[in-house]
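A short write-up of the structure that comes next.
A single protein chain has been omitted from the complex, and every remaining protein chain is retained in its original position.
Per-chain residue numbering starts at 1, and chain names A, B and C are given in the order in which the chains are listed.
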Amino acid sequence: MNLHEYQARELLSQHGVPVPPGEVAASAEQAEAAAACIGGQVVVKAQVHSGGRGKAGGVKLAGGPAEAREAAEQILGTAIRGLPVHQVLVAPAADIRREIYVSFVLDRAEKTVSLIASAEGGVDIEEVAATSPESIVRAHADPLLGFQPWQAREVAFRLGLGGAHVRQFADIAMKLYEVFTENDASLVEVNPLAEVGSGELQALDAKVTLDDNGLFRHRHLAALRDTSQEDPSEVRAAQAGINYVKLDGEIGCMVNGAGLAMATMDMVKLYGGEPANFLDIGGGATAEQVTAALNIILSDPNVKAVLINIFGGIARCDVVAHGIVEALEHVERRVPMVVRLEGTNAEEGRRILENAHLHSAVSLSEVAELAVRLVTGDASAPKELPVSTSEA
Amino acid sequence: MNLHEYQARELLSQHGVPVPPGEVAASAEQAEAAAACIGGQVVVKAQVHSGGRGKAGGVKLAGGPAEAREAAEQILGTAIRGLPVHQVLVAPAADIRREIYVSFVLDRAEKTVSLIASAEGGVDIEEVAATSPESIVRAHADPLLGFQPWQAREVAFRLGLGGAHVRQFADIAMKLYEVFTENDASLVEVNPLAEVGSGELQALDAKVTLDDNGLFRHRHLAALRDTSQEDPSEVRAAQAGINYVKLDGEIGCMVNGAGLAMATMDMVKLYGGEPANFLDIGGGATAEQVTAALNIILSDPNVKAVLINIFGGIARCDVVAHGIVEALEHVERRVPMVVRLEGTNAEEGRRILENAHLHSAVSLSEVAELAVRLVTGDASAPKELPVSTSEA
Amino acid sequence: MSILVDRNTRLLVQGITGREGEFHTTQMVEYGTQVVAGVTPGGGGKAVAGAPVYNTVHEAVAETGANTSIIFVPAPFAPDAVYEAAANGIELIVCITEGIPALDEVKMYRYVREQGARLLGPNCPGVTTVGEAKVGIIPGNIHIPGPVGLVSRSGTLTYEAVAALTAAQIGQSTVVGIGGDPVPGTSFVDTLRMFEEDAETRGVVLIGEIGGTAEEEAAEYITEMSKPVVGFIAGRTAPPGRRMGHAGAIISGGRGTAEEKVRALEAANVQVATTPAEIADFVDLALAAG
Partner (left out) sequence: MSILVDRNTRLLVQGITGREGEFHTTQMVEYGTQVVAGVTPGGGGKAVAGAPVYNTVHEAVAETGANTSIIFVPAPFAPDAVYEAAANGIELIVCITEGIPALDEVKMYRYVREQGARLLGPNCPGVTTVGEAKVGIIPGNIHIPGPVGLVSRSGTLTYEAVAALTAAQIGQSTVVGIGGDPVPGTSFVDTLRMFEEDAETRGVVLIGEIGGTAEEEAAEYITEMSKPVVGFIAGRTAPPGRRMGHAGAIISGGRGTAEEKVRALEAANVQVATTPAEIADFVDLALAAG
């Protein structure tokens, strides 16, 4: 789960990271008032869960309240990379002397939390990694001790900092690590950490991504979720405990397990079709989940056929079959459907489908091929093929 | 540093440990009011840094406010094992069904924090350890993970707890561990953890000892120190950074290093004398510290002679010698004194003493023997002996 | 013989009285696994599918000599269960639970290694040594015994691959699901190393997916292996920047793509199949060549 910049700044500030003042505004009037309150030149920044805001026109400099109002008017209500902008952050325009990149990430290779920093801040870190990898400094937290001050100092020296900046950087890094661990983050990024006119280091932009699996320990953070920044059907899916990612194709997929779901999408593509979505109904899929999944898939108007592929382990095919039969009575829209059940209680599942006059395919290849045929309009699909269509 | 029971209870309560209500009273009137407020039978407990309060008459049961007043009158202003009672705790008399002992301690042998528990609570745990060691259950916190819930549950089962008590005990144990680690304790003890009439487990008495070395991280706890519970000269010594323990003999000792201080006391005893104190002036003893140490030693009216034994490592004998010379100009009382300087800059130290017409002994045996002779009144100590007396 | 579990595995089920625990205990017993004990705090004295239930792992191990544990405990309590198993001498801990916070996984990984034990998972389907012991939730009836080891980051895709092998009459030695979480207790490399040393295994199937660098690390080790390896990578069509489910499967910053992984594996002489059915074809060829 992503936080907005203003939420991330507040979290950092609570942990003592120096963050310049700033106010969130949901209207041009509020932005104007905020600029007046802050005084001087301000920067107006779209609050949106997307990178590259600057290039997309989501960040504007304003000389005073009137200009801030104008900037907010231009930004609010637009969409950046498809995401709606409902709020802007108004902050003083900083006199930037130097820009540093610093982040903590969950590091799979090192199996711990790692710091990543670069003296080339203010730009996309992935670009820096590609063009000048030697400028990137890393340090790994030992799980017994957590990140230690000596590590932060060493990074500071490697970044070429000196004097009071070493202590300041170390202090900020220790606090960012605390933000990471105390909130079960998977990314805490400050870019840039800037030396401003006063000589002080300040976090001018902040990004925090939380580990969804850790949210049960942080209810107050879970409440910060801004579902306006997510696809509504993905939000509905998440509420039903379903992993759903909307894509651009025509074949809706319902699969149990992320790996099998991806493999199923790959098979659809291999047979010439385009998957409309990734959907993993999760471990112990119940009838309710199947119904919910089907409705989510069908809420996508592009979907012309549905492929269900269930290989039961924890999920039991009989339960899934019941779910399918039940769901068909409640779905909002009817499209052709192909089903394949395998694994735990598969035979019983197939029997249940059969009793409801639904037949099932026997392999992944077969079910994928059938789904593609349904969409490419091969209406002459031979009757003996185990295709079950729920079309009227 | 020890906390009073009422302070320990509050600390535990802040961490969510169930503690019955209770009020501190500094006068009989306050105790009466507290009893009225609590209602029913209450227990009035002396707040004093000493064990065995019950046997010493420091804990009394009272049927109501009037009796509570009477009990407080009897307890307040007395001394228990030499420590003055300035406050009492008034708490409801519990209907106790079962008493458990549970504590966390810094475990030197295991080199971590350990839980110690026994189903035989409410009595002195050292007695339990001596009489029925098999009833004592231990569990050690792994430094990587800290104390874990499974350990707390296992202890609960071993104590013979069942049903909801297992969960309750585990919950309380986890919180006590948190109290220990978050406050740099060296002991957190609840005795008894009692099953009361409602069936709930409650911490009826609590003892917390803090690691003095950790106090710099917990200024608010350092402020809880009750110096009325310590010897005033020990308090003065601590403020000067000196380790001082008052004893009952006549020979005041000033030594650098705890081990050498103990060995010096042992030598005094070996030669038939009785040390008046343990005193370690610490690592880098300055002139101010020597002066302070000398004044602390001489504030004990029993002291008839002073033995100074310094083996310089970090401490430099020249600094110590300067301190002695300076101190002699400011001390409140004059008694015979023998000095022995050895180690870093010892020769310069001895020269400084000599210039001030003070001579020094050459060995620990010699200085101990001389000190004892001074006290046993062997006034005929031959002049050629390197005895320096500052007596007029 | 075979890897991780076998006839001599004495299995303890943690969370045995829960819905999943009970269901899969029955399934494992039916497969022939020696389920010697269960643990549910407060459930001591009960029995599930013939296995006595204890309050603590300590008691269960002392009474039954359990040496392997499988965990069906909800995510907030699963790390505690893993620690309890590792602290009490369990040698192999199979953690089925999904949804464990990554910071807990970091500690689980470290602690279990320090105790000299092995963790499989979390968020994995477990391990089956065909015809000997099933410690997990992989459907038992899809296997036939044989010379091919299989290791996978995925759950149900593992079943798909096994079913494809079985359909082609290619039997399996041991099938291992290492799980798709960010910090798995056992890696591809760990498992490949065990297969390399296992006398019963003649070739290995590796099922990977997008995200992370586990397949690239595996490819590096495979260059040192004497046995043939056939690969499969799920997520060739996944768009970058979107997380495909709980599997931690995400292509970010141009890293972790299926192309990269296929390239790395092929550079290590691994034939990479594009469909489950093709896995079986490639294995057939590899075994015939070997």
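The working rule: a contact is a pair of C-beta atoms (placed from the backbone, for glycine too) under 8 Å apart; a residue touches a chain by one contact, two chains touch by 3 or more.
Source: prediction; values computed, not measured.
K.L.:
Missing chain touches which shown chains?
P.N.:
Touched by the chain not displayed, across the whole complex: A, B.
K.L.:
Among B:57, B:143 or B:272, which residue is in touch with the absent chain?
P.N.:
Spelled out, the listed residue whose C-beta touches the missing chain is B:143.
K.L.:
Which of these touches the unseen chain: B:257, B:323 or B:336?
P.N.:
B:257
K.L.:
Going by the contact rule already stated, which one of B:245, B:287, B:328 or B:356 would touch the omitted chain in the full complex?
P.N.:
B:245
K.L.:
Thinking of the whole complex, not just what is shown, which of B:113, B:137, B:307 or B:358 touches the missing chain?
P.N.:
Among B:113, B:137, B:307 or B:358, only B:113 touches the chain that is not shown.
K.L.:
Of B:20, B:121, B:252 or B:312, which one is in contact with the hidden chain?
P.N.:
B:312
K.L.:
When the complex is taken as a whole, what residues of chain A touch the one chain not shown?
P.N.:
With respect to the unshown chain, the touching residues of chain A are 142, 144-145, 148-151, 153-154, 157, 162-163, 166.
K.L.:
Could you pull out which residues of chain B are in touch with the chain that's been left out?
P.N.:
Touching the missing chain: residues 106, 108-109, 111-113, 126, 129, 143-144, 181, 184, 186, 211, 213-214, 216-217, 243, 245, 247, 255-263, 265-270, 275, 278, 280, 282-284, 310-315, 342-344, 363-365.
By definition in this document, only the chains that are shown with their structure count from here on.
K.L.:
Which word fits the touch map of the chains here: line, ring, star, complete or other?
P.N.:
Per interface graph, the chains form a complete graph.
K.L.:
In whole angstrom, what separates the CA-based centres of chain A and chain C?
P.N.:
Spacing between the chain centres: roughly 27 Å.
K.L.:
Among all residues of chain A, which ones touch two or more of the remaining chains?
P.N.:
Residue numbers touching two or more other chains: 143-144.
K.L.:
Show the residues in chain C shared as contacts by 2 or more other chains, in ascending order.
P.N.:
Residues 107, 110 of chain C touch two or more partner chains.
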